[in-house]
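A single protein chain has been omitted from the complex, and every remaining protein chain is retained in its original position.
The block that comes next holds chain A.
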Amino acid sequence: MPTTHPDYRHLIACNECDLLLHRPVIRISQTARCPRCQSVLISARANSIERSLALACAGLILILPANLYPLLTLELLGQSRSETIFSSAMALFQDGLWGVSLLVLLFTILVPICKLCLLFWVSLGLQMRWSLPGLSFALRSYLHLDEWGMLEVYLVGVLVSVVKLAAMASLEPGPGLFCLAALILVTTLSSSMLDKDLFWARIEALQEPDQDGR
């Protein structure tokens, strides 16, 4: 038995207004929008699976130095102090703001790491045509976590802090800052390269044979 209902495979319902439509046929890099509410129905991307796999690997490599090397070093009258993403979350914890510190930890370290791991798992399974366990759960979690990863907001936060502190002390960018910028480029590209519809269709195709076997 196929996983989606065969009677309705040629149809698509708009995600935001529930309008039932014939599934549009589109070419690479085209986007189909709902005629009633203009929300995106499907958007085809070239080599989406391959590129997602490559970007997930790049991200997993970059996320290490982005977290381990200092982002900024402040020097004031012979004293110097560096910060990483983790140390900034810990500084809030030491001031008794454990809730906020947990959120910073989540949005800037845990969620980005989870997103990259999940994307790696899904795109590896689809690229190699391996029916890895939990593919659909991983893609679903990735899509739900997407908006909670806030690396780019954090980077702008670092830049605002630089401007605020520039008058009183001298600041040095650390190697972590460049890795963070590269990581943001990778994660932004990976979300724009992701063709959700294709991913779901390929996951479905992988699931079919083992549904027959059961």
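Here are some notes:
The working rule: a contact is a pair of C-beta atoms (placed from the backbone, for glycine too) under 8 Å apart; a residue touches a chain by one contact, two chains touch by 3 or more; residues count from 1.
Going forward, contacts and distances are computed from a predicted model.
Only one chain is not pictured, and the protein name UniProt records for it, out of "Paraquat-inducible membrane protein A", "Carbon-monoxide dehydrogenase large subunit", "Oxidoreductase" or "Methionine ABC transporter ATP-binding protein", is "Paraquat-inducible membrane protein A". Set against the missing chain, the residues A:Ile12, A:Leu55 or A:Leu180 yield one that touches it, A:Ile12. In the full complex, chain A touches the omitted chain through residues 3-5, 7-8, 11-13, 15-22, 36-39, 71-72, 74, 76-77, 79, 81, 83, 87-92, 95, 97, 99-101, 103-104, 107-108, 136-137, 139-140, 143-144, 147-148, 150, 153-154, 156-158, 160-161, 163-165, 167-169, 196-197, 200, 203-204, 207.
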